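Below are the structure tokens for one structure; questions will follow.
For this depiction, one protein chain was excluded, whereas all remaining protein chains were kept in their positions.
Moving on to chain A:
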Amino acid sequence: MSVTLTIAGLDCFYGEVQVLHGLELELRKGEVLCLLGRNGAGKTTTLKAIMGLVPARAGSITLGTSELTELPAHEVPRAGIAYVPQGRRLFAELTVAENIEIGLMTRNKGKMVRENVLDLFPVLRERLKQRSGTLSGGEQQMLAMARALCLEPEVLLLDEPTEGLMPSMIAKIRETVTGLRERGVSTILVEQRVDAVLSVADRVAFIENGRNRETVDVTQLRDDPEMVRRYVGVG
């Protein structure tokens, strides 16, 4: 399986505090790679570094032949990476349709992409004129994902997409991630719920103190639950 995104020797800081210490990570084409680790381990920072929101002081992030650390933050999505941050962060005053349109405009995507995205989340089709701030948590998560998918990304970054959602919504999110894998989209998923990880991930990277301690196939994790306890403290 070919590699889509490579992170090598990545150092990132918040002010003078170093958060990522020479992080190494590889994302293969069409796989779901899950980042697991305790709070403050550097999972979200890794996603933000990929998006250029936290500058890299050393190391590289390569998408195909593009070096992402040299791009300004607003050009990273145009290179083919979409990010759904923790807490959704919609444009609450805009309607569902307007939120989707903002996503479509970035890469000049047309009506067909819009229809494809709405087919993935039919509930949004019924809410197009509704202000997004008034949607339920699950619907907001779907809209955040829909907006990101309007970019038709090669790589999708999801930061705790199931946080605070009811089980039916969680199932829908999992189903979407699995469907995207079948279309060849590579996903990096930050997730606290081990059951969610086991059900959708292909591989799992354990992040500890800003380093990738170990990357394993999910089958290995199923066989050795102790591994999760060792890095995350739960199992």
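We adopt the following convention: a contact is a pair of C-beta atoms (placed from the backbone, for glycine too) under 8 Å apart; a residue touches a chain by one contact, two chains touch by 3 or more; residues count from 1.
The rule we apply is simple: contacts and distances are computed from a predicted model.
One subunit of the complex is not drawn; among "Branched-chain amino acid ABC transporter permease", "Glycolate oxidase subunit GlcD", "Carbon-monoxide dehydrogenase medium subunit" or "D-alanyl carrier protein", its UniProt record names it "Branched-chain amino acid ABC transporter permease". Contact with the undisplayed chain is limited, among A:Val3, A:Met105 or A:Met166, to A:Met105. Within the complete assembly, A:Arg147 is the residue of A:Lys43, A:Arg147, A:Arg181 or A:Arg203 that touches the hidden chain.
Across the entire complex, the residue among A:Gly30, A:Gly59 or A:Pro77 in touch with the chain not shown is A:Pro77. On the side of chain A, the interface with the absent chain consists of residues 51, 53, 72-78, 83, 85, 89-95, 97-98, 101-103, 105-107, 147, 151, using the contact rule stated above.
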